[in-house]
Each structure stands twice: as structure tokens, then as C-alpha cells.
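These notes concern the structure reproduced below.
For this view, one protein chain was removed and the others were kept in their places.
Labels A and B are assigned to the chains in the order they are written; within every chain, residues are numbered from 1.
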Amino acid sequence: MKTLGRIALYAGLTVAALTFIYPFLWMASATFKPPAEVGTLALIPDNITLDNYRTMWARAPFGRALLNSTMVAGTITLAVLVFGSMTAYAMARLRFRGRPALNAVTLAVLLVPGQLTLIPMYTLVVQLGWIDTYAALIVPYLFNATAILMMRQFFLQMPQSLIDSARMDGMGELRILFTIFWPLSKPVLSIVAIFTFMGSWNEVLWPLLVVREQQLMTLPQLLTVFALGGGAGSIGVSLASAMVLVVPVVIAYAFLQRNFIESMASSGVKG
Amino acid sequence: MRAEQRSGSLMAAPYAAFLLVFAAYPIAFALVLVFLQWDLVTTPSFAGLDNVRLLANDGRFWRAVANTFVFLSIHLPLQIATALVLALALNRPLVLRSFWRASFFLPVVISGAVVAILWSNLYATDVGLINRLLVRIGLTPVPWLTDPSTAMPAIAAMVTWKNVGFYVIIYLAGLQYIPRSCQEAIEMEGATAWQRFRHLTLPMLLPQTILVVTLSTINGFQLFIEPYVMTGGGPLRRTYSIVLYLYTNAFSYQKMGYAATIGVALALIIGAVVFIQRRVIGKEETL
Partner (left out) sequence: MPSVHFDHVSKRFGATTVVEDFNLEVADGELLVLVGGSGSGKTTILRMLAGLEEVTEGMIRIDQRDVTALPPRERDVAMVFQDYGLYPHMTVRENLSLGLRLRKVARKEIDRRVAWAGDMLRLEPLLDRKPKQLSGGQQQRVAMGRAMVREPLVFLFDEPLSNLDAGLRAQMRIEIGGLQRRLKTTTVYVTHDQVEAMTLGDRIVVLADGRIQQVGKPIELYRAPVNRFVAGFIGTPPMNFVDGQLLREDGSTVFAAEGVRVQLPHEIADGTGSSEVVTLGIRPEDLTVDSGDSTDAPADSIPGRVVLVERLGGTSHVHFDAGPHRLLASVSNDRLPEVGDSITVRVRAERVHLFGGDGRKT
């Protein structure tokens, strides 16, 4: 009875896991299939072809989009870590006028749904002349209230004597932050880095609004436009273009799955 | 200290400025836009309550709201049930536990755009994987995304599939907090597995359930890329979402005032729905 239960449990888990993994495996394999074969359930193509990738690469600037996405997500992540931790350090450990107000506003900002500010943000970017610029993709994300609150929470738990010692040793606040707090905050910094990068990497609505120039499009945007605009022409090609977006993420996820899960779960709960 | 005061202000100033420009201003301007007519090219003109009146009588907007409720009525129960089942399955010593967990979580890290493109193919009527599977076991294929009655349920099922790993993690965290002594006590009472679940596990997971409901409701109201990619809002506008309508008004029709009005209305609807949900679930808690 007990073994039977365990067999059933593992059978169920296998089915569930396949449900989540199989579609991606099928997608990966479909990109190597000629059009006639794409519809089959088999994961190993009878005839392996790279045509889908060639076509995809030739028809739209996916290399450029990969570069754009990396640049945009990388810059945003770096900014959120550097500027965000400065803000969080000040909000957690320095007494200054306006600090309580800043804390309260940060909490309030998290309660406002993004759709409320979407249009005013869009008109702001239009008026700043930022349509079709990297600035439009990057600047509105330079700070992240969730990230600041998470880092602040972490910094609050550091012993005061650490800061005092560092001040006695002759450090200024920025130095304390980057040489004492940063090395001790790796858990929270990696959490913030992952969800910030992933959020930016996967974002599609905002780029759709502010970028029309193909050369400036990020991967998910170009992918969407390419698939919807009929540029792909076939399933294999559109899935091949999706692979450009998926593969880096899956590789990173394979190595850092624990961090990914912790990061995305905690950001979702706080946000 | 003065030095502390100075460095504190300096380190927080950029963020304060950012909040002013990218949070305070947009929120305030959203409320102003409600009363404007503006195509981004000509000067904005005051429109009084025109946008609000238009919204109140806009069948397309209310169609989108209704669609969202259809979506939620399928998505919420399905999301809670699947997340619970998978979390309970994982909440025990298992071989390869982190592999199972990681595989459930995989779709969460994949871009919504990719998932939508992938599933358009899985759902395709003639060549789609799902229908081929149905045909193979002797069933008739279903026109998932082209039949008005199945399109939204199909999208709801897909979104559930994409997000379930996230909620599994939330439930797993909750399960860790159920004290062993409670488990043992109820076992001593002679409760069956179902009774243990019904009278101990489920009530103890109420905070997590509230969280799951809240987050997936907000998520549901923000539905965009799925209908945008998979159906374009059709068939018969049955998958048209509020954000898709907002986007269309802004991007295709250049109606900034009206789009902002939709945004404000959406924020209010989300607030109201979440508030009501919490009242209802919260009441259950006290019973």
C-alpha cells in the first residue's frame, strides 16, 4: 500500500513535470524541423535543419535585439543595485530630514498598479523626445521601490557597531556601503539582481509603446512584432526567434535555479 | 549628526527626484488626463467629463471587463487547486525534490511573449500539438482559440500553467509553518488524510490563499500580451482585455485622455475587487 502510494506520487510528479517541460522541449525541437514535420509530437526530428534559424536571423535584427536586451537589462540591474543600495542604506541607517516621508511614499508607490501610470509615463516620454531611444527603455526603471525596500530591510539588520567601527576606521558612508555592506549583502543583492534583470528582460508592454524603430527593439518586443507581423512566415521560424530569448534564461536558470526561485518568489510577494 | 544628515540627504536625493518625476507626476497627470482630450500632436483640450461618460457607455470597455471576470472565474479556482496539489506533493521528503520544484517553476522565468507564441502553436486547431494528442486518443479536435466559448478558458488555462510554479513556492512556504505538533495532534484524533487537509492544512494556509487570490487577480486584470499575441482580442472580442483596450486607445487611436481614463478605472476596479475579496475571505476566517 505504501509503495503503491509512492509509485502513484512519483508517476503524478512525472506527469506534472512533463506538462511544464515538454512544451519547451517540443519548441526547441520544432525549431530544428522542416515545416512539414513541425506538427509532430516527436522530440527528435527526422530531418534536422537550421533553416529556421537562418531565416529568422536574416529577416529581422535579432542579433541587435539580443544586444539591446542585454544592454538595457544590464544597465537597469546595475543601476538598481548601485543607486538602490545607496538609497536603501540612507533610508535604513542614516538619519536625515524627510526619511520617514520617503519610506511612506515608497510603500505607497508599490500599491499603485502600473496601468494607472502607463499613459502619463508614455506622454512624458513622448514630451521628453525619448521615443525610440534607450533612455525611454532605461530611465523609468533606474530605481525600483521593491528592490529598495528589500535592501533596506536587509541593511536594517546589520549591527550598528559595524558602521561605527568603519567610521572610526575613517570610512565615509559610500565606502561603508560598498566595502562593508555589499560583501555582507550578497543574498539580497543577488535576489534583487535576478528579479530586476528578469523583469526587464521579459518586459514587453512598455517597449511596445515607446519603441517603433526595429534597431532599438528588445528581444521580446521584436519577437512579438515579428511573430504577429507575419515576418516569420512559419511556426518553426517564429519559435526559433523565441529561442533567442529563452536560451540565455534557461541556461542561467539551470545553474541558479534556487536563486531564481527565491528571487522571483520574494519580489512577487513584496511587490 | 550633521555629517550623517548631509550624506543621508545626498544619497537619497536621486531617488526622491526619481519618485517625483516617475511616480508622483504620472499619478497626478493620470488624474488630469481624465479630463483632457489629447492626441499627443495638437494641444490638449479640456473635455470635462466626456471621457468618463464615454467610458460608462463604452460597450467595448465593459466587454473587456466582463472578459476579465470570465478569465478570473476560471483562472482563480484552477490556480489555487493546482498550486495546492503540487505544493502538497512536494511537501515531503522526495527523491529529486529540487528538480520537481524547478520544473514546475520553469514557465515562471520564461517571457510571457514566448509562452504566448508557444501556446498559440500548441492550441492551433489543425496542426496544434494538443489537438493532435486528442485525435490520437480518438477525440475530435477543439478549435481552442477560434471558438468564442473556448478562447478565454484556453488562455486562462495557459496563464495558470505559466504561473503555478510561483504559487507552489508560496504554498510551500506556508506549509513549513504548520507546526509538527498540530499535525501529530490531528493524527492522534484519528483524522483521515482528507480530514487532515480539510480541517488543518487548508485553514492554516489561508494567508497564502489570500495572497494567491490577490496576486492572481491583479495579474488577471493586467492581462495583455496573451490576447495581444494569441487572439488579437477575438474571436468576437471574447478575449479582449482591459489593458489591450487601453493600449489600443493610446497606441492606435492616439486618445491619451481616454486611455488614461481606462487606466484610472482599471486601478479603481482592481482596488475594489481586491478589497471585496479580502472582506469575503477574511470573513470566512472569523467563522
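Worth pointing out:
Keep in mind that, in the parts below, contacts are C-beta pairs under 8 Å (C-beta built on N, C-alpha and C of every residue); 3 or more make two chains touch, one makes a residue touch a chain.
Quantities reported herein were computed from a predicted structural model and do not represent experimental measurements.
Among A:M71, A:I180 or A:V250, only A:I180 touches the chain left out of the display.
Screening A:G5, A:P100, A:G170 or A:G230 against the full complex identifies A:G170 as the residue touching the chain left out. Along chain A, the points of touch with the absent chain fall at residues 159, 161-162, 164-171, 180, 183-184.
In this section, only the chains that are shown with their structure count from here on.
With each centre defined as the average position of its C-alpha atoms, the distance from chain A to chain B rounds to 17 Å.
In the complex of the two chains, the chain A residues touching chain B come out as 9-10, 12-13, 16-17, 19-21, 23-24, 26-27, 30, 38-41, 83-84, 86-87, 89-91, 94-99, 102, 105-106, 109, 112-124, 126, 139-140, 142-143, 148, 172-174, 198, 201-202, 204-205, 208-209, 219-221, 223-224, 227-228, 235, 238-239, 242, 245-246, 249-250, 253, 257-258, 260-261, 264-265, 268-269. On chain B, the positions that touch chain A within their shared complex are 1, 4-9, 11-12, 14-16, 18-19, 21-27, 29-30, 33, 38, 40, 86, 89, 94-95, 98-114, 117-119, 121-122, 127-129, 132-133, 136, 161, 165-166, 169-170, 173, 211, 215, 218, 221-222, 224-225, 228-229, 242-243, 246-247, 250-251, 256, 259-260, 263-264, 266-267, 270.
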